[in-house]
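Before I ask anything, here is the structure I am working with.
With one protein chain held back, the other chains of the complex are shown just where they sit.
A and B are the chain letters, set down in written order, and residue numbers restart from 1 in every chain.
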Amino acid sequence: MTNTWQDIKNANVVIVMGGNAAEAHPCGFKWVVEAKIENKAKLIVVDPRFTRTASVADVYAPIRPGTDIAFLSGLMRYLLTNDAIQHEYVRAYTNASLIVKDGFAFEDGLFSGYNEEKRSYDKSSWDYELDEQGYAKSDDTWQNPRCVINLLKSHVDRYTPEMVSRICGTPQDKYLEICKLIATTSAPDKALTSLFALGWTQHSVGAQNIRTMAMVQLLLGNIGVAGGGMNALRGHSNIQGLTDIGLLSASLPGYMNMPKDSEVTFDKYMETKLFKPLRPGQTSYWQNYRKFFVSFQKAMFGSAATAENNWAYDYLPKLDVDGYDILRAFEMMNNKQMNGYICQGFNPMQAFPDRGKIRRGLSNLKYLVVMDPLDTETANFWQDYGPQNPSKPTEIQTEVFQLPTTCFAEENGTLVNSARWLQWHWKAADAPGQAKTDLWIIAGLYNRMKAMYAKDGGAFPDALLNLTWTYADPHEPEPEEVAKEMNGRALADVNDPATGAPLLKAGQQLDAFAQLRDDGTTMSGCWIFAGSFTDKGNMTARRDATDPREAGIAPNWAWAWPANRRILYNRASANPEGKAWNPAKPVIEWNGSKWVGVDVPDYGPTVKPSDSVGPFIMNQEGQARLFARGLMNEGPFPEHYEPFESPSENVLHPKVKNNPAARLFASDKEHMGASADFPYVGTTYRLTEHFHYWTKHALINAILQPEEFVEIGEALAKEKGIEQGGWVKVSSKRGQVICKAFVTKRIKPLMVDGKPTHVIGCPIHWGFTGVARKGYGANTLTPFVGDANTNTPEFKAFLLNIEKTSAPPAVDVAQGPRDAQGVPKSLTKMGSL
Amino acid sequence: MSYPKGTIVRNSTLTLVNHWITGLCFVLLTLSGLAMFHPVFFWLSNLFGSGQWMRALHPWLGVCLIVSFLGLFIQFWRDNLWNRDDVEWAKSLDKVLDNREEEVPPVGRFNAGQKAVFWGMALIIPVLFVTGILIWEVYFGDATSIETQRVAVLIHSMAAIGAILIWITHVYAALWVKGSMRAMLHGWVTPGWAHRHHRKWFRSLVASGSPGPTPDSTAKFRD
């Protein structure tokens, strides 16, 4: 979230698209209700289904899964043609005026620089025209046809209301009603907030879905203001923390990049991370990358990281591919290129697409370690659970180690919520049985490996042997110790570079990332967390809910990264002169000598408005990007590409149907279905009664939603003779699910390119472990392809068939693979550490 | 069962047993039913151990009642068929009530009043049974709609009140007409009792030489 949950109450219009906030985030949704009641906000819901969120919406429009970019591009066209943009904001705070290189082009669905063989782009033409000083050229009059705003206008011009309706199946009147309502927020004192979640990310164009909405928000002047923003509602309580701490294979903590194998030296690595300003006088905060990186290396390797050895740059692994994302990992398992897997708090048998492929991959492993509080499907993948998991244990040689872990209520620690708040939580109960904390387990693994390397040596033991491990109890580090380490501290006395005044004594916890140094005198495990655990104490444990101006900002409740800032880009909440666009809801304003307000300025606190420093200080141009330059893999402007499984042609450019930059493994190509065999559009989602695959282990949740089902419209049910609550067989090219059907008025056939298109909704929650009724899991059906930038799987749009059937054979699982004590009968297959 | 010499058998042993089972069921049903009908009678639930026990027993007693009553019905229905004598008898009801029975036209084994009791019960007990089934929560609570059960419970209550009123008449008549209790406790009446209250019945027995309770009984009249 750029903003916070509480801040939603400041919105004038709320759009929930690419998510189902009421259903998946019922607690946070209270702020939408608050906005409606206290701010008379209007709620728009765009979703293939009439959801629980839609049930309290002012306007609802259906949309075909996977066509959001067409919808939103049409919306941009509407705003541009109806002059419903916030001109001053767009001109001053976005790159609308900057001039794009001549080589940049878009034709027949492809941007300039495409390499069909590699399925990737040479992005060199996706950039600005630079002047002699290396600054981007600009035309503030917007006369130059090559300036971003004009290129954008012509790019989205194809998305007429007719075209949007033809692609999305959204009725034109509803679509225009929504455009009109959203356009009202182009007024400087009105804000639209966008609440989205996996309904946007889980597409082969996921990142571009979100980016398109971000562009809408920029045109409307809604980024940085109270009640505005792009608000990703996170699907796990700590998934924000996962990305913050760099658990993605190509990331380092704090959104730094893992080195590539082409970056053989530290200097080479740093070459692409200089981030020189692209406009005069801009901040370009990523210029401090070296400070963040060196401090990270000092946190990792302590005194072993020195200026002489380039801060132990060589200790870091180098990526030989774009990233070892999960899709790639399972592809490698299937190809027997990966033979061991550690699954920590992760249940890929339920959570990753094409369950058959996941199962085959796990079956190829030599060993699988599962660290989880629950008895997951992944840990049990090798057992025969009947049709819901038809494994043949005798044919699987994978050794499975199940290491029961504590859950959140059984340990101290932080969770980072959607609003980037690090919130400390306290242990409430002892863990049952032999469950241990993840820290205990990881420390145990580390200490044993270190001892083995120390004793036996190895190819390259240095990184492991020199890892900083200075915890009081090396066998079980305290969460507080780790939190302090992530915050960082001074390793030597640190002085103010300008005045020479002492800032920090050696050993002192950092107060802010501005104190980081690239000379090895500071360390920080995750630079964006600097300030979360200072010498004043654990900031994340603060629980003062006081909201001084009732603005939706309680600065002393927990701690938000970066720098306890609650609204990112909040400089943009004020006009270039420093006055709030919306005087009723100011965030920060210039008081003549500094920036003051309810939030921590996302800006130099004393930088004068007259200095013309852009509010988007992380960008080299100081402006937000309507034109993304090279940061997106499939193009600097968003473009509608059909999902990889789609019932429709790409009416805009039939030759380029799908995302041309998305990666599709050859073996998965064969497992893509055609609409002739699988004529219906499938989509997966959560229900409010359950949390992923966890709560099927909890009796109350199981009572509230006991059994697997799919949702279909009345028209499709009639066509296929399916009764309410009757058994159906739902199949894709990859597998089939036999479950109950819920026939509903809430899904209606959509007229797509003149053809009625039926949608089948597949809730994801049921599996073969837990107390709820056994289910096949919706991921049995889903395709093994991901977003071109993130490789997030395309769970939200694929092809299905559905037939009426009878109940699957019942297999009494409780009697089957488990004995009376609940211990797997074939325990002999399991090892122990 | 042996009878004193010179008496007439009014009711067979089977009838006596059957009657008193029926009567016991009826009394218990009345006690428990009234307890559930009106708060002033709820204390009667203590007779059954507790309210729960009472609630549980009441419908089973009802089942017993209808089975038992069926036995009585089979034994009595023929002698309770309505005839012209009953009309005449009924016209003289004032004399009956005034104990001037010698002025009342003679009747057979049962008079019109007794027949009214019989048919009244024969009509009401099945109604109570059927409506009772509909409101028997444990087994049939979900079988019918609540509205049906509301109708049933109202009919059940009204029918029960009707049955109790008949029962009061029945009991009082038995106490009022001396010798009746003995007829139902021991089975026999004196010839004078039979002559006074059921002369046609008496004469039919005398004519057939049967000791009772019906003229076609095979035994010979005893001296």
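Some notes on this structure:
FYI, a contact is a pair of C-beta atoms (placed from the backbone, for glycine too) under 8 Å apart; a residue touches a chain by one contact, two chains touch by 3 or more.
As a working rule, contacts and distances are computed from a predicted model.
Of the names listed as "Sn-glycerol-3-phosphate ABC transporter ATP-binding protein UgpC", "Bifunctional protein PyrR", "Formate dehydrogenase subunit beta" or "FtsW/RodA/SpoVE family cell cycle protein", the one that matches the UniProt record for the absent chain is "Formate dehydrogenase subunit beta".
Within the complete assembly, residues 22-23, 26-27, 29-30, 33-34, 37, 40, 50, 52-56, 58, 60, 688-689, 699-709, 723-726, 740-746, 771-773 of subunit A touch the chain that is not shown. In the full complex, the hidden chain is touched by subunit B at residues 35-40, 42, 45, 50-52, 54-56, 97-99, 101, 135, 137-138, 141, 146-147, 149-151, 153-154, 157-158, 161, 164-165, 168-169, 172, 175-179, 190-197, 202-203, 206-207, 209, 221.
Criterion: only the chains that are shown with their structure count from here on.
Centre-to-centre separation between subunit A and subunit B, using Cα means, comes to 83 Å.
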